[in-house]
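Since the structure comes first, as structure tokens, the remarks are kept for the end.
In this view, the complex is presented without one of its protein chains, the others remaining in place.
A and B label the chains in the order they appear, each numbered from 1.
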């Protein structure tokens, strides 16, 4: 019975479910909406952050538009949070993909305004203050602090452009400290992004630090892995699942007195 | 109950199923193996060609090794067919990813030989004959013929290196004509590869020509889409599903006399 799946589809997507005439559409309702989205363990807003990361990375404008619309229409994420999502996503999946997400958000905001018969608020320039400290030394120092807070490991040396101008000056010296998405929210974007990027070390470091910091519990992490697998495939999901399982075993062992 | 899923897992993967302790592992057995692999409509060998394309593209050595092993151990694909798969995959997803698949195949052949207590047959140099005609003109002419046969559209002009040195000289002038995988087999590799590559025009052209040629029926195509979605995610699966559905509607309309 796909009735529960159809209900879950409407709740999540804010539109009518498809007729389930192909194996793909049946599986969409029965698996994706009935067995994944309808699960407890994560809020719908959290599942949206994971899903938006996956659909924006997958270069599929149909699903991207549909999920941007649903996030806005449900009120689960407001325009400022979604704008911030796009900047964070740009860092982890690159600017070209993010530019498509940016366009998608603007078209879906427009669509929703039209549906609601509201005038869309005009955008104005963001304040310069929102760009963070101007002083390079202060910025790098705060970048190092933020790096340690997020990664729970020492900051890298300032010896390469990647680490200096990139990671400490911009990624941790600015992006992770911005308002509108919390550090925990940003983990719900970062984990799927590193999962789909296939880079072993970043997967390891972001999964481990999310669990070790207590920002994300192991049961929440398991839900992230399942949500990710549905949208970005079981092949990549398996890697994320293994890293999460191993990391949790190690963290648990450390915390249990009298174990090795 | 994931009993049927566990049985399907053993049949497909040729190893014991995982204990289903996390949401990901439960979904692996219940969805991936019980509701996808166990479906009728495609042979297990055909599902393997789709799946191998996805896991080799996903850069996940664990799943890649497991599926290479399973393909060999089940006898569904022999070493020569898998070698040929790797070359075809290289063309559509690029050389770097294929070189990892090449290593995976060799390690899994070795693993299987050890398990069976057999000596692994030494590889010998392939005959030069297998590289196809040396004469450039003949090669390009045959490439044009093969292009038309596969794509059901006229061959492109020889005006760019991409079309001349790449598409007509190498891809259709040689690879698609090689033995060990049939033209139909190669479609089971090409369709997932273009699906995950997100390139709208290649998705369109390969889905349409597979259906229009009769090499792949619409019900087989629908199964390919589901198998692909499981391994490469519903986000990209949705695009493939839509293209297949639209293409089939158009082909059906053309074939029905008296319809527009």
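What we mean here is this: a contact is a pair of C-beta atoms (placed from the backbone, for glycine too) under 8 Å apart; a residue touches a chain by one contact, two chains touch by 3 or more.
Small disclaimer: the values here were computed from a predicted structure and weren't measured.
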### Task
Would you mind spotting which of B:42, B:93 or B:155 touches the chain that isn't drawn?
B:93
### Residue in contact with the excluded chain [from B:65, B:84, B:144 or B:220]
B:84
### Query
So which of A:67, A:174 or A:187 would be touching the chain we can't see?
A:174
### Query
Which of these, A:22, A:83 or A:222, touches the one chain of the complex that we don't see?
A:83
#### Entry: Those residues of chain A which, in the complete complex, touch the missing chain
59, 83-84, 86-87, 90-100, 102-103, 123-126, 128, 130-131, 134-137, 140, 157-167, 169-171, 174-175, 178, 193-194, 197-203
#### Entry: Positions on chain B where the hidden chain makes contact
59, 83-84, 86-87, 90-100, 102-103, 123-126, 128, 130-131, 160-163, 165-167, 169-171, 175, 178, 193-194, 197-202
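The rule we apply is simple: only the chains that are shown with their structure count from here on.
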### Query
Taking each chain's centre as the mean position of its Cα atoms, how many Å separate chain A from chain B?
30
